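Note sheet for the following structure.
Of the protein chains in this complex, one is absent; all others appear in place.
Here the chain labels run A, B and C in written order, and each chain numbers its own residues starting at 1.
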Amino acid sequence: MSFNTFGRVFRFTTWGESHGPAIGAVVDGCPPGLALTEADIQPFLDKRKPGTSKFTTQRREPDEVRILSGVFEGKTTGTPISLMIENQDQRSKDYSEVAKAYRPGHADYAYDAKYGFRDYRGGGRSSARETASRVAAGAVARLVIPDVDIFAYVSEIGGDAIDPARFDAGEIGNNPFFCPDAEAALRWEKLLDDARRDGSSLGAVVECIASGVPAGWGAPLYAKLDSELAAAMMSINAVKGVEIGDGFAAARLRGEENADPMRPGENGPAFLANHAGGIAGGISTGQPVKVRVAFKPTSSILIPVETVTRTGEASDIITKGRHDPCVGIRGVPVVEAMMALVLADQKLLDRAQCGRDRLA
Amino acid sequence: MSFNTFGRVFRFTTWGESHGPAIGAVVDGCPPGLALTEADIQPFLDKRKPGTSKFTTQRREPDEVRILSGVFEGKTTGTPISLMIENQDQRSKDYSEVAKAYRPGHADYAYDAKYGFRDYRGGGRSSARETASRVAAGAVARLVIPDVDIFAYVSEIGGDAIDPARFDAGEIGNNPFFCPDAEAALRWEKLLDDARRDGSSLGAVVECIASGVPAGWGAPLYAKLDSELAAAMMSINAVKGVEIGDGFAAARLRGEENADPMRPGENGPAFLANHAGGIAGGISTGQPVKVRVAFKPTSSILIPVETVTRTGEASDIITKGRHDPCVGIRGVPVVEAMMALVLADQKLLDRAQCGRDRLA
Amino acid sequence: MSFNTFGRVFRFTTWGESHGPAIGAVVDGCPPGLALTEADIQPFLDKRKPGTSKFTTQRREPDEVRILSGVFEGKTTGTPISLMIENQDQRSKDYSEVAKAYRPGHADYAYDAKYGFRDYRGGGRSSARETASRVAAGAVARLVIPDVDIFAYVSEIGGDAIDPARFDAGEIGNNPFFCPDAEAALRWEKLLDDARRDGSSLGAVVECIASGVPAGWGAPLYAKLDSELAAAMMSINAVKGVEIGDGFAAARLRGEENADPMRPGENGPAFLANHAGGIAGGISTGQPVKVRVAFKPTSSILIPVETVTRTGEASDIITKGRHDPCVGIRGVPVVEAMMALVLADQKLLDRAQCGRDRLA
Partner (left out) sequence: MSFNTFGRVFRFTTWGESHGPAIGAVVDGCPPGLALTEADIQPFLDKRKPGTSKFTTQRREPDEVRILSGVFEGKTTGTPISLMIENQDQRSKDYSEVAKAYRPGHADYAYDAKYGFRDYRGGGRSSARETASRVAAGAVARLVIPDVDIFAYVSEIGGDAIDPARFDAGEIGNNPFFCPDAEAALRWEKLLDDARRDGSSLGAVVECIASGVPAGWGAPLYAKLDSELAAAMMSINAVKGVEIGDGFAAARLRGEENADPMRPGENGPAFLANHAGGIAGGISTGQPVKVRVAFKPTSSILIPVETVTRTGEASDIITKGRHDPCVGIRGVPVVEAMMALVLADQKLLDRAQCGRDRLA
């Protein structure tokens, strides 16, 4: 079974393969009357676009989005918004090796086991190319939550973390790694150059913060805000871990250390700490929502790995082609998009039942 | 908005508050013809039951489950299975303090912010008591996946981890901590005694392994097996992090270290490692499925924490009552239940579209 | 596969069999803060209750509902509302004949074909007893739409229709048929007496009108208000047809006859006719929403019908027991409940996306 739709009332469905004619998303449940043109979406796609530095895949895709429905005279109509991105640089390379043998760490064997068959060109549906559709949909989601500010950055590559003392959000755009620590960025350049030279790859940790989320979003018990975020982030290619707030570190604190004390504030309580990452009982508290996401190293490497063929013979495989040496880097806009998509959905869900915004 | 249903075709809905007359679950989509009586469910509830050692809450609940529908002559009929557990030890204590002030780390403020109002008796709907319903539903799920073996254990309490070299699954039932390392269990006893004496609490890490999952379960892209597991685990009270396979540690490996090489095996490939935790591209690979879950320390502690009242005044609060000093311990059967529930759902989903079991 | 949940954001799940210990419903997604006690639900159950006249089954069920969760201090909390009704008059009769042979018109054969197995006591899950759960859930739904007035009545029994000129809503409660035409009620008494004496049964048509529905409810294209109503009504036992507004009669009108002309009104257009039954393009227009529902004659009759046994032998069957000679009569409160449940869901859905009520 496939399920290519995400969300409860603000929903999106993605379609498309890495080397098909196009990819896209249908966004359904978007409120009417929001100003929307391609220009509102394109900057987010450009941020994710391949080929922008030597540290990302050299595939050349303009990733230009077209809006095919759901917008009239520059405004959303409340009907489905169809977004399409044509694939242009599907290189007509020889995929016979990938067709024959399973690349370890890739979905090759699992797709064959499930579907009996797979589109092996560039990973087909399991390719990270699909995340462009999420980024496009995420740009629409941001319009639904205009008071929320979302940004993500890479906090760690290959085990080398940023120094929180040097955190500077202004630096994120100054280097090809979305790194908020200028010194770490310099080190990572060397790390990644070395990895690329070795034909290897590195993992990364991405952190995402959403400010301006009011208290009250989240749909307990089985659509809790943190549960939805965990599902959203874990659905991204190469992600192996998700933390809310302090995450695993919270498991090492004592109760009194992990508490987020409150003092009277202007609009509800003022919190003195945010170990919880802005979520309690699955509902936002009004503090910044914080998520950390672990990306494994890119599975496509030039170092031979033992594998088997479709017909069950032993083989060694190296994955030539155009790959990101650290797939986590381009994960940054994808993580941001998933955050926006979850929050937009939760905002509308909350309005459905609680209508708290009417009470303001 | 509330969403108290989990699952796609094997679904369960839970209801009930900590201090209401009863709690329960309705399991829908269970295949017909499975042998089921209360005796198939009770052992799992007993494993989670409070009051079994001094390291869990002293609330006395027999947690006896009744099957109210969906079973005829000892077999499931394919219709909804209604499970009910009566609450018996809802102590008629004075909740006026909890009603008035927000306990930090608890859902109190968030529920008030969302619903304008909350059942404050014992945490109401946000109480971990709800997890008994999940455990009951999980016992039914296990019947759907008889070839899968699921077990979980505590691997770390208060930052003190087991020694993998001393791992012995046989030890898990020999101590009140579900600890597979006898020496660690001794240390944890002291750790928890100290924490209790201080009126404090500790966090924990729970690991869960499912063996016997065939290759091919998982519904990409937005109901990937790992995405569903992340949602399931993060929906458990006090959980702040989820890892699949190596999780965050994978982000510190190089591509060739993180690869799971394959050699020809008897039924499909034989994997030489399992960094991926048995899931690739959101689909099971046939290796054991591995999940790690971080539980924060219990928020109910006897050490005063700064807070505010519902009317906005500063206050200090201590949470008296009957609480687990380490809520992660009793999380073990809950994590197992959620694993079973996700796998049962994915098995049926897979059968819907792919019907691979027919090809065997 | 079974699907025992209805609704998108205001959802209910029913469970229970005719002769199990109890039946019930879990209502999820109900807004918080609504005053709710058992006394708000009981009158609707009493209206549907069996044994109130000689024209309904003589099974004696008090149908007393208990609220097990979701209400605190007399108000809904926004968490799941668990409703339970104990079965009391499950007569310990001999079901061996029903177990052995398929009753024509009943679900016996179809359930066996699907599930390989069925709870044959009183029809099990396929019994109209389940509709008590719907009526209970519907009473909760009415609280969500306090400005909407819903009422239904029987307009036709055994082909004998009321005279629209004698329609008097005040008569509906004055006879055991929910008949708004006092003369027709007298005729129906004779008709049903005759049918009962013959061991036969009669069909009926039920009409339902909801006034006070504002323009704008409905979720096109695949959760249109009329589409949801059709699904809701057709899911009721014994229903074989659903019409919105003029229904099939509209297919015999010309375009200009079927138009609902408009003139300027106080709040939006004033319609000069309502052929459309208050719905255009799947969205309410502000006119009364009108639905007609056809109930087939009760399948349980004392006249022998040819059938086969489970083992494939020819047989004749008569269905003894306690049955309604015209199941459509007690369908009236069920149709009303389904109308309320659909409208409550659509109101919340509309609020999620459009929030029109905020603009008032």
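In this text, a residue touches a chain if its C-beta (ideal position, glycine included) is under 8 Å from a C-beta of that chain, and two chains touch if they have at least 3 such contacts.
None of the values given here were measured: they were computed from a predicted structure.
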Residue ranges of chain A at the interface with the undisplayed chain: 1-5, 9, 11, 13-17, 20-24, 26, 28-29, 32-33, 66, 68-70, 72, 75, 77-82, 114-119, 121, 124-125
Interface residues of chain B (partner: the chain not displayed): 8-9, 29-32, 78-79, 220, 348-349, 351-355, 357-358
Contacts of chain C with the absent chain, listed as residue ranges: 1-6, 8, 14, 102, 104-111, 113-116, 125-126, 130, 156, 158-159, 195, 200-205, 214-224, 226-235, 239-248, 250-265, 268-269, 272, 275-277, 279-286, 294-301, 303, 305-308, 312-314, 328, 349-350, 352-354, 356, 359
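By definition in this document, only the chains that are shown with their structure count from here on.
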Euclidean distance of C-alpha centroids - chain A vs chain B, Å: 26
Approximate Å spacing (C-alpha centroids) for the pair chain B, chain C: 39
Per-residue multi-chain contacts in chain C, two or more chains: 9, 29, 32, 78-79
